[in-house]
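All protein chains but one are shown in place.
By letter and in written order, the chains are A and B; residue numbering begins at 1 in each of them.
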Amino acid sequence: MGITMVIATYFFAPGTAERDASALLTASVDILVVTAGLIGLIVLLRHHTRNISRRGRYWKYSIVTIIGVILYLIVGLYGVATHEQHLMYASDLFSWVYNNLYVHMDMTIFSLLAFFIASAAYRAFRLRSLEASILLIVGSLMLLGRAPIGGVIWEGFPEIATWLLNVPNTAGNRAITLSVAIGAILLAIRQLIGVERGYLGPER
Amino acid sequence: MALEKITHLDRRYIYILLFFFVSIPLLAPLKLPIPISEHTYGVYDTTNAMSAGDVAVCSFDFGPATIPENRPQAAAWIFHARELGLRIVALAFWAGGGPIGEDVLRDVYGSDFPNIPEYGTEVVYLGYIPGNEVGMQTFGDNTQSAKGTDHYGTPIGDLPLMQEVTSAEQVDLWAEWTSGTPGEQQVIQFVQGRHGGPSALPIVVGSTAVSVPGMMPFYAAGQIVGILNGLAGAGEYEKLMSNDYDYPFEQGPGLDAQSVAHVLVILFVAVGNIGYAIRRYSGGES
Partner (left out) sequence: MIPPELDLFAAIFGVFVTIFIYSFLWKENPLSRAVEHLFIGLAAVFTLAFMYDAALTQAFWGTERIAEGNFIWVIPILISLMYFFFFSKKYFFLYRYPVSIVAGIMAGMMITGMIQSNFIAQIESTVTLPLVGTGVWEGWPLPGLDSIIIIIGVITALSFFFFTWEHKGALGISTRIGRYFLMATFGAAYGGTVMARMSLFIGRLRFLYETSYADWFWAWYLVPIAVLCVIIVAVWQRSRPTPPESEIPPKKQKSKD
């Protein structure tokens, strides 16, 4: 553990040292991060294959996942075989599948939030206190001011929304930004001097 | 007690109401007028102030989840930049933005992109650059260490435009299409802050509406010079483009639907609170 700390401290240099050297270092990190993501993929596949072999909960759906993996992988490998530089992600058919099939699922899953937010507006937003009222009124004014209908109802709404964004919101968010900056800098220093070790994973 | 019943609706009725009312303006557009906000003018004026041949970085840092907002923003802006003769270095720091960015560029430059004569000199597409904020900093410091090739596998050193743009020092404008981290704050911290600040590298942002309030301190400080705010921002920019050039204004029905949705949410809050007030004053639960 002591050595990891030394390595971390040693690499503190990029922020201040000569630019080109730091660019090479940070570019190396790009490659490291890529491999880290691969671990996540392996863990996912391991989970689903185990789930099928043990007939665990929803194991039939794990089969769907594996089929999805196999089909898309075939598309990808076809891309690797046909692409000039043997790239997968940049190959035509692979990006077509992403842009025309995958995005539908992703967008629809995220758009479910629209329904939840409408339902929450109806059930959870209560004018219990002055604070809640401020939140609600500012929120409503923003909603009216930032959609065309606000300007149709009263031309002041868009101006109010812009003012709310520019003045009170800027003040509040600036305080949050400053506080977060202090917190992040402290966390980084704690990591560098080895006090904060959560990122290293579990003790084994 | 009919009123009390209204305030105790099952969530599924809320869903159906939302589905129904938002559908109406999409099928029969209301054609509401679009006011253009100062934040949108910030993007428009900054871009207009550029001269032909200036280099603009166009960064697709969003995933599929915000396509309805970010995609029309980016398409309208790239169209504008191309009309003004800006040279565009397009890239993505989000993996999901890579293929989407290519699709947007094909919308503007035609479906043959990148097999077009101006590729390499007027526009390049570097695709996904890994490493999140680390990748951003690398790109800002030395474009060639950030990635070896463009999106299609051509070495970066072989592209005439990239021979000229070796670091963020040669970039005149940064257009950031963002829906999270890494996004505009990371560009400010790791690119703009290291390469001369806001005066040397102005940043314009097109963002999902969620993150806009959070970027206002940076807007007020001049670190960001213009913001396209969600779908409304996209519609406003399309409107400006359709006024200046022959650009299709397509977000009209969407903005009408947005108006209806917003009014509906406000009504939901109001009805919910009326029910709450009734219960409270009739001695029920607080």
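Criterion: a residue touches a chain if its C-beta (ideal position, glycine included) is under 8 Å from a C-beta of that chain, and two chains touch if they have at least 3 such contacts.
This structure is a prediction, so every number in the text was calculated from the model and none was measured.
Asks: Can you tell me which of A:Ala81, A:Leu112 or A:Ile153 touches the chain that was removed from the display?
Replies: Among A:Ala81, A:Leu112 or A:Ile153, only A:Leu112 touches the chain that is not shown.
Asks: For the chain that's not shown, point to the residue among B:Gly53, B:Gly85, B:Pro155 or B:Pro248 touching it.
Replies: The missing chain is touched by B:Pro155.
Asks: Can you list where chain B touches the absent chain?
Replies: 12, 15, 18, 22-23, 26-27, 38, 65-69, 95-96, 98, 127-128, 130, 133-134, 137, 144, 147-149, 153, 155-158, 185-186, 188-190, 192-193, 208-214, 217-218, 220-223, 229-232, 253-254, 257-258, 261-262, 265
Asks: Which chain A residues touch the hidden chain?
Replies: Contact residues on chain A toward the absent chain are 4-5, 7-16, 24-42, 44-45, 54-58, 60-62, 64-69, 72-73, 76, 85-90, 92-94, 96-98, 100-102, 104-115, 117, 121, 130-132, 134-143, 146-147, 159, 161, 163-182, 184-185, 187-189, 191-192, 199-201, 204.
Definition applied: only the chains that are shown with their structure count from here on.
Asks: Provide the C-alpha centroid distance between chain A and chain B, rounded to the nearest whole angstrom.
Replies: So the centre of chain A lies 16 Å away from the centre of chain B.
Asks: Enumerate the contact residues on chain B facing chain A in the complex.
Replies: Those residues of chain B that touch chain A are 9, 11, 14-15, 18, 32-35, 37-39, 63-65, 67-68, 95-96, 98-100, 102-103, 127-132, 134-135, 137-138, 141-142, 145-146, 149, 151-153, 209, 212-214, 216-217, 219-220, 229-230, 232, 255-256, 258-266, 268-269, 271-273, 276.
Asks: Considering only the defined contacts, which chain A positions touch chain B in the complex?
Replies: 19-20, 22-24, 26-27, 29-31, 33-34, 83-85, 87, 89-90, 94-95, 98-99, 102-103, 106-107, 110, 114-115, 117-119, 121-127, 136, 140, 143-144, 146-152, 155, 158, 162, 165-166, 169-170, 173-174, 176-177
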